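A short worksheet on the structure shown next.
Every protein chain of the complex appears in place save one, which is left out.
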Amino acid sequence: MSESQTIAVQVAAIEQVTPLIKHFTLAPLDGGNLPAFSGGSHIIVVMRGATRTFRNPYSLLSPPNRLEAYEIGVRRMEESRGGSHFLHDAVRVGTRLEIAHPVNLFPLDKIARKHVLIAGGIGITPFLAQLEDLHGGAVPYELHYSVRSPAHAAFLDRLRDREGERVRMYCDSAGEAIPFDALLSTQPLGTHVYVCGPEGLIRRVIDTAKASGWPGSHIHWEQFSVPPVGDAFDAFLAKSQRMVHVLPDQTLLEAIEAAGIDVPYLCRGGVCGFCHTRVTGLDGELIHNDHYLSDAEKSACKSIMPCVSRARGKSLVLDL
Amino acid sequence: MLITGIKSKPVYTPLSADIGGRYHLMLGMGVGAAPLLRVVAQMRTEAPSALANTRVLYVPPSGDAAQAHVAEFQNTGVAEVRTFGNAQALLAAFSALLTQALMGTRLYVAGPESFMGLGMKIALQFNLNKDEIRAEESGSLARRVHCVHCRAETEDVRTNVVQCVGCSRWLLVRDHYSRRLAAYMGVMADAEAPGELPPIQEVFA
Partner (left out) sequence: MNAAFKPDETFRGDFSYQNSEQAIRRFPLPFPDDKYMYSVNIEPHLPGPQGSVTEFAIDIDEHYVAECRERALVLDAEPLRFQALPHMMSSQWDCLELIMESLSRDYPQHFSLTRHGNQWHWVNRPLQLTQRFTFGDPATLPQQPLEYITRQAPGDWVVMDQREGDLWTEAGMVTTQADWSLNFDLGMTFKEWHGPVPLAHEIGVFDRALRFLLNLRLGAPVRRLNWTMTIHPRLDTAPENYPFWGPDRAMVTAQNAGDLVHLRVELQGLWRLPRSNAVVFGIRCYLISLRELATIPKWARRVHRVLKNLHPALIDYKGLTRYREAAVQWLAPFDDGAPTSPGTAPD
């Protein structure tokens, strides 16, 4: 995907919805409509900072049929490479940004007979859009929303108004927890479960569902993984004959792009496989942070997903 | 339009227990009892607690063998064994069971292919997908053939060429299979040279 495929937008509104989460409304710069999308989609937001460019994925929370603007929710991340900080601190109403076309790696299953949605914290965002797709339809659904305290429950009023009893909230501060076992062991055939939020929550849902006998194809998750930080390292791009230096808070993909070389990408989060790159030389080790390569492929060290993975050691040579 | 080389023919593998499932539902017909009994035996060794959540629906063969098979099932320790006089009755009961079934259910089907196809067609309506269904062909390989010209279904086809019960055309029986119709495709065999049929052979015994 190249830069020319982005859509120019302007920040039309910013709202602090919880102490850590800001709600941004993005409108197209040239007026007109943005592309329609399916609930669960995310956009890559391109933010040009003073010293570097950030490209972070954010779920669209706006109703999919609202075409005059997109809405995203951004949590300020403690350990961050800066993208969320940039949005929270440097972006104002009127700031211009670029976004890529929506991509959906977390869609609702269209032939499910029931949908169980489980959100933790900022993980509520994709479900807001999906609820619009589900609302008024024939397929039953319910949302279980876990937050650390009522003050951190973003968009709760909007949810309650629209969905009433179909939304159940659980506050850590009140000692409430989602009853995973009971929830997942009593669902009718054809139910799909969708989870979005911290790694621990996702793990718990997957493990409980599997222990209850759910097959993998009925368990869906989206993760907001900030590409991990690490030590600086170098990569030699054999085809381009360029040496690229990857900074500690920069991904290998970003470093390659900064050097002016295009690598196909999609999710920028280690799941879709689009940036798959061949490793033709390695003296050291690869640090695979993706969810795409098989265990065998990871240990063979002939492939790397530069959007999230890194290397350590004396040298790395890539087929780029 | 050759029979060979088509990759959309279903492939069956010998049944084994899916211990990852919580409830196990078995559909069997005739000699399909054997693979199902094998699965139950495997459960008894590897996960005996699964037997209490296992139910069997079975159409016994006619004759003396019937009682032997039914007794074998009843001795296995599964939660329930129900027998039926024919496939239609079994499938109606199966459909009713699925309306109450929970996530975690696994389906095992063994019997003639056309019986299995009908069972899986019902399973599809409940969004049971390939992770949750295991099927082993046992007994007759005879096919249900869907005539692409008149859409009639010709049952129990054992030959490579068959006369359609609907439009009387001679149909080449292809390996291209539809799960939605639970049938193989039949296409007119002699359209280009009327009367010129390939040698008719029994292929699906």
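Going in written order, the chains are labelled A and B, and every chain counts its residues from 1.
FYI, a contact is a pair of C-beta atoms (placed from the backbone, for glycine too) under 8 Å apart; a residue touches a chain by one contact, two chains touch by 3 or more.
Bear in mind that the values here come from a model prediction, so they are computed numbers and not experimental data.
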One chain isn't displayed here. Which of the visible ones does it touch? A, B
I'm checking contacts with the chain that's been left out. Which of A:N104, A:S240 or A:S315 qualifies? A:N104
Where the missing chain touches chain A, by residue: 1, 5, 35-38, 41, 64-65, 101-104, 107, 109-111, 217, 266, 272-274
Interface with the unshown chain - residue positions in chain B: 1-2, 5-9, 129, 146, 148-149, 151, 169, 174-176, 178-181, 185, 187-188, 191-194
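The definition used in the following text is that only the chains that are shown with their structure count from here on.
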Whole-Å gap between the CA centroids of chain A and chain B: 42
Chain B residues touching chain A - in the complex, by the definition given at the top: 20-23, 98, 101-106, 126-129, 131-132
Within their complex, chain A touches chain B through residues 109, 111-113, 184-191, 209-210, 212-218
